[in-house]
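The structure appears right after this line, and notes come after that.
Every protein chain but one is kept in place in this view of the complex.
Our next item is subunit A:
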Amino acid sequence: MLKIGSYEFKSRLLLGTGKFPSFEIQKTAVDVSEAQILTFAVRRMNIFEANQPNFLEMLDVSKYTLLPNTAGASTAEEAVRIARLAKASGLCDMIKVEVIGDWKTLLPDPLETLKASEMLLEEGFIVLPYTSDDVLLAKRLQELGVHAIMPGASPIGSGQGIINPLNLSFIIEQAIVPIIVDAGIGSPSDAAFAMELGADAVLLNTAVSGAQNPVKMALAMKLAIEAGRLGFDAGRIPKKRYASASSPMEGNLFL
């Protein structure tokens, strides 16, 4: 079970809800992924087009835990404002703290992220900061009392996979809260790798929504995350420099 604050989840796949080709495809992808946590962004409503469909309104919200993000914020204060708005919906008390420090790379601002996390913890939020793969930042955040840490595998939406598995494994080794690998995952093998490294969960969006067939990819990711977790639990063999025969040497006809 994945435990975040007071919540428990069977699924270790968190799914973003951005950029799907249609609501129908998105709905099927969500179903197939068996994700229990869905992320959303908070934005101004176009009040002059009130009839525009909204994905959230198509969902049975009682079946999912909503994880709004603070995307769009570049300071701690902006992130806190977005988080308060999200919570005021009465639909959620978890928040993905996302404070972007650079709009080209979309890398998070570590200092503002730390500050926002501290402020939101004081207000009683369940806080999940999106961070870089900085080991010491993860440590400082968990000392603050955040409920999970979400290090990026590589830049958001880049699909580059895990570019620094060493740092990620350092973060995982010293973690006392769940580590959810967020951002940059491109393929099922990336997701499985994250889980094999010992991550507690993976958050995906573009890797699924941008795939040629998002529904198939949602299933592939679900299976990869399950396989990676099983592999981690099973304990892989150490790597050796030379071969080690699987068939016995005794009784060999030719030696």
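Worth pointing out:
One rule holds for everything that comes next: a residue touches a chain if its C-beta (ideal position, glycine included) is under 8 Å from a C-beta of that chain, and two chains touch if they have at least 3 such contacts; residues count from 1.
By our rule, contacts and distances are computed from a predicted model.
The subunit not displayed here is recorded in UniProt as "Sulfur carrier protein", chosen from "ABC transporter permease subunit", "Putative ABC transport system ATP-binding protein", "Outer membrane lipid asymmetry maintenance protein MlaD" or "Sulfur carrier protein".
Remark: the omitted chain is touched by one listed residue; of A:Arg44, A:Lys104 or A:Lys240 this is A:Arg44. Only one residue from A:Ile156, A:Ala201 or A:Ala220 touches the chain missing from this view: A:Ile156. Those residues of subunit A that touch the chain absent from the view are 16-20, 26, 39-45, 47-48, 50-51, 54-57, 66, 68-69, 71, 84-86, 88-91, 156-157, 183, 203-206.
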